[in-house]
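Only one protein chain is missing from this complex, and each of the others stays in its spot.
On to chain A.
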């Protein structure tokens, strides 16, 4: 018998309390996912209307805006990685970081240097630990991102994108790596190019009644198509970043729920196993005590019979 009964009991107790914690985290994550999905849904109309407006301008004017202009010889790319602030979410952060590394590999293969921008403490820690430079990091609210954060990220990225080549901090492309929320079970790390913008002239299938085959009306632009585009495109970029942050938040919570569920299941397994071993130990103890008593009685009886 390796351990005493008391030690097994202590193990069962600690596993039980751990199970309570993971179970609570699982429930919290589950309730927050619903909120995160609602937030994503609430943000959808803005994104939809912006997309509509952008494609309207793009369709009726000759789009030549600094934000859509391709650099002839791109040398530097900015990559924004959306990770979580906290761990205990399974492979969530590491898989999005892996995706980012894959993208980096590809970009380096094309001869581009990379400026890293990070959202979320986990990603920041990953880079700091490897002593790799980060241009800027945003941390603090990865599970409920605010639009202000997205707007700030957008402003910084657009600013560095608009710098001329050769200027300090200039980038020619901006990529975004985040985790797409497909369903409660499937979240996939995704890399997309944010800038230069590819303006889609026809509507993307947003799945609502306005997009299906509707011909865009002949808009009048005030003050001018260029000015409207000037106002629209940065908003469009920010709203896409916001969308990515919301998706990432929902994915993070889903990943955390899944991780915590399997931790709870594991704890159950462990408790079962330890209970069995503890029972065995208890039985062994009882058996030993009985055999000791019997042995003692026998010895006494032998001694007594020897005396007679």
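Simple rule for what comes next: contacts are C-beta pairs under 8 Å (C-beta built on N, C-alpha and C of every residue); 3 or more make two chains touch, one makes a residue touch a chain; residues count from 1.
In the analysis below, contacts and distances are computed from a predicted model.
Missing chain, UniProt protein name: "ATP synthase epsilon chain", from among "ATP synthase epsilon chain", "Succinate dehydrogenase cytochrome b subunit", "NAD(P)H-quinone oxidoreductase subunit 2, chloroplastic" or "Gliding-motility protein MglA". Within the set A:56, A:174, A:237 or A:278, the residue that contacts the chain not displayed is A:56. Annotation for chain A: contacts to the undisplayed chain at residues 39, 42-43, 45-46, 49-50, 52-53, 56-57, 146-147, 150-151, 216-223, 227-228, 231-232, 235, 238-239, 242.
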